[in-house]
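As you look at this complex, bear in mind that one protein chain is not there, while each of the others sits in place.
Per-chain residue numbering starts at 1, and chain names A and B are given in the order in which the chains are listed.
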Amino acid sequence: MIKHFLSLSSFPQSDLLSLIHRAQFFFQNQHSPEKIHHLLKNRIFANVFYEPSTRTRCSFEIAAKRLGADIVNFVPEHSSVKKGETVYDTLKSLESLGVDGIIFRHADDHIVEQLQPFLKLPLVNAGAGKFEHPSQGLLDLLTLFQEFGKLEGLKVAVCGDVKHSRVAGSLMVAAKIFGMQIYLCGPETLLPEVTDSHVQKADFDTILPTVDAVMMLRIQLERHEDLDLDPKAYHHQFGMNHRRQLSMKKNAIILHPGPFNRGVEISDDMVEHSQSRIFKQMNNGVAARMAILELIINGRS
Amino acid sequence: MIKHFLSLSSFPQSDLLSLIHRAQFFFQNQHSPEKIHHLLKNRIFANVFYEPSTRTRCSFEIAAKRLGADIVNFVPEHSSVKKGETVYDTLKSLESLGVDGIIFRHADDHIVEQLQPFLKLPLVNAGAGKFEHPSQGLLDLLTLFQEFGKLEGLKVAVCGDVKHSRVAGSLMVAAKIFGMQIYLCGPETLLPEVTDSHVQKADFDTILPTVDAVMMLRIQLERHEDLDLDPKAYHHQFGMNHRRQLSMKKNAIILHPGPFNRGVEISDDMVEHSQSRIFKQMNNGVAARMAILELIINGRS
Partner (left out) sequence: MIKHFLSLSSFPQSDLLSLIHRAQFFFQNQHSPEKIHHLLKNRIFANVFYEPSTRTRCSFEIAAKRLGADIVNFVPEHSSVKKGETVYDTLKSLESLGVDGIIFRHADDHIVEQLQPFLKLPLVNAGAGKFEHPSQGLLDLLTLFQEFGKLEGLKVAVCGDVKHSRVAGSLMVAAKIFGMQIYLCGPETLLPEVTDSHVQKADFDTILPTVDAVMMLRIQLERHEDLDLDPKAYHHQFGMNHRRQLSMKKNAIILHPGPFNRGVEISDDMVEHSQSRIFKQMNNGVAARMAILELIINGRS
C-alpha cells in the first residue's frame, strides 16, 4: 500500500510519535552524514509547487539530499501549465517519468485528496489551500516535544490571521490527536468558527501568561487591504514584544512559521530572544521532512 | 570524434536499433539502480532550454540522475541573454565551465547544426524549430518496438497540426530509415507538403482501421486564432474518442507526445484507455534519454 503524507489526521497518535522520534534522530545526527546519507540513495523526488515558497521547498530539497536522494524542481509557470495541462496530468506525467514521490503545494484545499486515489506514487502535502500544512505541523510538534518532553496537556496560543493559516490548521488537528489545548487570538474577523473542544478563542493578553507556547502568525498585509490594518496598531494589539514576553511563563516558547514581518506581528528583539524557537523550528523542519520522506519510501513510521 | 545526438537521420538503422535495445535495457532496469547508477558517475550536463518545457527537461534531468550524473539547469531568461549574449557565446561559456554535454532546445530550426562544428562538447537536440525532436522520435520508436517487436512495415497515422510538429518531423525521418508508412491527417492547412514515399496524406476516418498506431498531436489553439478552430468542432472531425477507437485494430495503439488537451484532440476516456500508450511513452522517454546520454559520453550505440 502506498504511504502518503497528506494530513496529520490520517495517522494514529503512535505513528506520529514514531515520526517525531525519527525526526529527533535526524536532528541529533544532522552533522553525521555517514549515519544518514545512504538511507534514500538513488531516490528521486519532485518538488511541485503551484504556490511559491522558499523555505518549504528548500527544506524538502535539503532533507532529500541529506538522505542521499535527489530532487527535481518542477516550476509550473515555466511549463505545460501554460499550455493548459491539468494538475492531474502533470502529476501523472511525473509519475510516468519515474520519480519516487511528489512533494506538492497548491492553493486548492482538496486537490491532493482528490488526486491521490488515481496516482501510484506517494504524495507529500507541502501545503494545501487554507487548512493543511502537515510537515509544518510535524516540525512544530517536534519543537514542542524537544522543549517539554511531552505533548499531552500543553497549552498553545495561536495569534494572527488564523482563518487563512495552514499552520494553525495543522496545529489544531494535532491538538485533537495529542490532547493539547489551543487558544486562538487575533482580530475577530480573522478567527475561524470553533467546533472542537481542544480549541477555543481567547483574549491574547489574558491567555498569554498561562500558555507553554505561542505561535505568532504573519499578517498577510497584502491580503487584507479592506481591513485597514495599520502595522503599528496591529503590533500594539496583537504583536509579540518585550512587554508581552515578560508576561509569559519563564519556560514558555515563542514560535513563528516564517517568513515574519519584523515590527508587525513580532518585534525585532523577540525574533532571536532566548525564549524564541523560530530559527530552531526551521532547523527542525529539515529533520521532520527527512522523517517524512523516509516514511513514504520505506513505510517506516 | 565527438558524438552528437542532433537528428535521427544522422544514424544508420543499425545504430538506431542498438540505441533502442539499450533504451529497452534501461526500461527493464528502471527499478534496479545498482545496475545503472554508476554508468555516468561524475558527469555534469547542462539543460539549456530557450523554449520552456516541463516534460522534456525533467525527463533528461531524471535520465542523467538515474545514471549517476548531475545536471545544471541554465534558464536563459534569468541570464546573460538579457545582456545581449549570443547563443554561441552562451554554449561556448558552458563548454568552458567544463560541462560534459549540453541538452539544447531553441526555436530556430538550424541553430544546432550551425553551432555544432564550433563546439568541442557533445550536443543533444532536445527540440529545434519546427522539424526535429529526435529524443522524442527515439522514445516513439522504443514504444512501437516494445509493442510489435519490429518497426519495418508498421503503419502509423499522425493527426493534427503536423506542419508545426517536431514530433511528426522526427517520426517521418524514422519512417524512411525503418521502412514504416506514415499517414498525415488533420486540417489541410496544417499538413506539410509531402515529398517522401514513406509519407502520404490520408482521410483520418478512412485510414484509422488500417494502422498499427495513431499519434495524436496537440492543437496549439493559441497559435491558430486565425483558423477559427472551435475545440468541439475540431474534436468531432479529428479527435480521438470512443467511436474512433472502436474502428481501430484491436492491437493498435494510441500515442500522444503530451501535453494534451482533453476534449480537443483526445477525449477524457481515451487518455488512459487500454489501447493508449501515452503515459508509457513518458516512461520510455527517460529510458531513451539515458541511452542518448550514454551514447554521447561513451560513443556506445
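Operating definition for what follows: a residue touches a chain if its C-beta (ideal position, glycine included) is under 8 Å from a C-beta of that chain, and two chains touch if they have at least 3 such contacts.
Keep in mind that this is a model prediction, so the values were computed, not measured.
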Residue among B:Phe5, B:Phe26, B:Phe60 or B:Phe74 that touches the chain left out of view: B:Phe74
From B:Gly98, B:Pro117 or B:Gly149, residue that would touch the chain that is not displayed: B:Gly98
Contact residue for the chain not shown (choose from A:Pro12, A:Pro33, A:Pro209 or A:Gly299): A:Pro33
Per the touch definition above, residue among B:Ser7, B:Ser59 or B:Thr90 touching the missing chain: B:Thr90
Residue numbers in chain A that touch the chain omitted from display: 30, 33, 37, 52-55, 58-59, 61-62, 65-66, 75, 218, 220, 258-262, 271, 279-283, 285-286
Those residues of chain B which, in the complete complex, touch the missing chain: 41-42, 44, 46, 70, 72, 74, 78-86, 89-90, 92-99
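Throughout what follows, only the chains that are shown with their structure count from here on.
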Chain A onto chain B, rotation angle from CA fit, given as a multiple of 5 degrees: 120
Centre distance in Å when chain A and chain B are each reduced to the mean of their C-alpha atoms: 40
